[in-house]
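Note that one protein chain of the assembly has been removed; the remaining protein chains are unaltered in position.
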Amino acid sequence: MLSRTADTLFWTARYLERAENMARLLEVGARISLLPSVHGYRSEWDSLLQASGTAEGFARKYGEPVARNIESFLFFDRDNPSSVVSCLTQARENARIVRAALTTQVWDVLNTAFQEMKQLERTPRSELELTQLTEWVTRTAALVRGSIGATLLRNDGYDFLNLGYAMERADATARLIDVKYYVLLPRVEFVGSGLDNYQWMTLLRALSLHRAFHWSYAGDITARKIVDFLILNPENPRALRASVEAINTALGRLASRYGRQMDAQVRAEAMLAPLSETSVEGIFEEGMHEFLTGFITEIAALSHQVWEDYLTGDVR
Amino acid sequence: MTTCFNEMFDDGAVRAPYARLEDWTRSLPAGLRHMKQAEAEALFRRIGITFAVYGEGGDPDRLIPFDMFPRVFTANEWARLDRGIRQRARALNAFLVDVYGRGEIIRAGKIPAHLVYRNAAFEKAVVGIVPPKGVYSHIVGIDIVRTGRDEFFVLEDNCRTPSGVSYMLENREIMMRMFPDLFRENRIEPVDSYPALLRRTLASVAPLKCEGEPTVVLLTPGHFNSAYYEHSFLADMMGVELVEGQDLFVEGEFVWMRTTEGPRRVDVIYRRIDDAFIDPLCFRPDSMLGIAGLMDVYRSGGVNICSCPGAGVADDKAVYTFVPEMIRFYLGEEPILNNVPTWQCALQDDLKYVLAHLGDLVVKEVHGSGGYGMLVGPKSTADQIERFRARIEENPAKYIAQPTLALSATPTFVEDGIAPRHVDLRPYCLVGDRIELVPGGLTRVALTEGSLVVNSSQGGGVKDTWVLAE
Partner (left out) sequence: MILTVEHVTRYAYDAPVRGLVQSHRLTPSDSEGQRVLDWDVSVSDGIRGGRFRDGAGDVVESWSVTGPVLAVEVRVTGRVETSDCAGVLRGHRETIPTACYLRDTPLTWADSALRNLAAQAQGMEPLQAAHHLSGVVSKAIAWTPGATQSQTTAAEALERRQGVCQDHAHALIAAARDAGIPARYVSGYLLAGGVQDAAHAWAELHVPGLGWIGFDAANGCCPDARYIRLASGLDAQDAAPIRGSARGGGGEVLDVTVAVSQSQQ
């Protein structure tokens, strides 16, 4: 397939996943802010900006982090390249560019969502509840993903879409855990406290994982269980391990389709070993932050390798 | 307003091809009609068929208004159009091979040399080249207007990259989806073979150096182009890659496409970008849309470009006047379809006449398109006419003039019911190892009462066009 088409599909999936993650992040913020504040209302919302990597852009445009502004900034603002609206617009434009590589159903869902989004943009903000917005995003994302799964040919385009989804999700989940630990919790003595547990529950809820968690792990929420669930548990579709496995599946399919193993496959496989062999203790020993930083760097390097191997157009 | 031919009513009676449509409109109360109209619009918007007007800004997702009332031709009417269109497409291609070869028609004094050789669309770089199968223009769009029961005129020819065919196909698709009964009751010739025929045509003109099944691609200027939807749609329907200039490169004697598995050779490029932009090494050096070195590969038989660079010299509005001459010269036949009488402002006598009758004429720029830079005399104010007069006097050679034709009208849904609106027709003739023409075309309709401008950039709409089977 055309390198540019593959690249565009890859980014369509990344933008879709990014839009969904942003919506979930907004939900975390909204729920945490409902909690009786122990350290001031401001910093919870502030931490949201930190988590989404948009704090600087926000400060430049709005200054003080006020809930309403943050919601606008993260959901509607086209000046913020990571806002839900920006990501969905990009995803839909990318899909329009490679319209022929998608099925009518996939295009239809995405294009309809885009028209609905424009409708939402025209609606007065006072008539829109945040949860209504975030639910709309997660529903849309699920619809797109569902129609891809149900209707798309299992060709290389499908693999590049899945690669984009998995890489974006791996990166986003790692950042979310990292932020939860180092930004969301105001002081280190809160670790394991009631506040900590409430925050974790909120986060799981926003990821639609709270019930899954309780089914998998009985009893109290502990740091150990959480780390195991979000990083190592192969059954959790948002765990880092599941994402890296999905990356490997997609790259493996490409290698066998093209009859050629590239550096990307080697790199991806190397990422899988630590996740399947490490224990929670191992991660705590290394230091959670260090572990996550290392992971995020690896993902970025893999993304570059995929580009070099398949997307530059200079492949020989 | 002069009276015009109404394609549905002749002498107060409903003409045969429209008979069943009359029943249909009766069965369609206003409420249902509005609902259907909204449904059609939603369908168009959902499939993403939009038209953005260059330089107008505004909503890039604007739809061309779709009128649900079909335009109908009888088998007999179409048979004549069909013969006329094919004849014209053959003559235009013969002309192109001739003017880039020996120039017999000029030597014979049938067309003035300067009109061809000094024409900006004449490409010096392809002189001497006979493209595969001797075809320069593979998709010929011929704009036709009707002025009476048996009177048809060719308004202009489009030999480069005529657009709009996706509307012909989508209009039909949507009509069949919304009014299946209409298609059961009327015997309507299908048009949906067009993409397959287009692909066959393109594959039939593979270059000399191509071995085996040719790889065909569609070259678009990119997703910001107003016709991007059509490019994407046609590529999809034909099952060929939709490429941008950056996806192709020249290496050795061939053109290659950049794929995830390495370079893949390309044999035929159906390009939807202008000559000036296709190769910065041959034409505009600042072009970012083209492929460096493409023309060298083309000229040495490594790839074919459809339509071939230089094809535009045949559809120039000044050359248009001579198409009937071409038909007689190359085919030894009499034109089946007539030209609209045209005055060349470059000629002294014609200019004098034009300036004296501006109020009655339509004046067009020789190189203009899309309904811009034209004067519709009877619809213009004295002030507009005077301003246009100054422009003509400044550079007469830039303009031609034609009488204001009483374009035929067909029933069209308007706010308060059904009313006649003026229409034209653009069929798409495919020329490769043989000539193909699907029965139908794009009917454009001037939605404003009395207006004669059907261009979609100027408030025109589109209709489904039916050709009834015998």
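Couple of notes before you dig in:
We call the chains A and B, going by the order they appear; numbering starts again at 1 in every chain.
We take it that contacts are C-beta pairs under 8 Å (C-beta built on N, C-alpha and C of every residue); 3 or more make two chains touch, one makes a residue touch a chain.
For clarity, every value in this text was computed on a predicted model and none was experimentally measured.
Summary of contacts with the chain left out: across B:Ala38, B:Ala113, B:Ala356 or B:Ala419, the touching residue is B:Ala113. Summary of contacts with the chain left out: across B:Phe44, B:Tyr136 or B:Phe249, the touching residue is B:Phe249. Contact with the chain that does not appear here is found for just one residue of B:Pro65, B:Gly222, B:Gly301 or B:Gly373, B:Gly301. Only one of B:Gly109, B:Gly128, B:Gly212 or B:Gly332 touches the absent chain when the whole complex is considered: B:Gly128. For chain B, the list of residues touching the undisplayed chain reads 101, 103, 106, 113-114, 117-118, 120, 122, 124-129, 249-253, 280-282, 285, 292-293, 295-297, 299-302.
Throughout what follows, only the chains that are shown with their structure count from here on.
Separation between the centroids of chain A and chain B, computed from CA atoms only, is 47 Å. Of all residues in chain A, only 1-6, 93, 96-97, 99-100, 104, 107-108, 111-112, 115, 156, 160, 254, 258, 260, 310-311, 313-316 touch chain B in the complex they form.
Put simply, chain B touches chain A in their complex at residues 45-48, 223, 228, 232-233, 235-236, 241-244, 246-247, 257-263.
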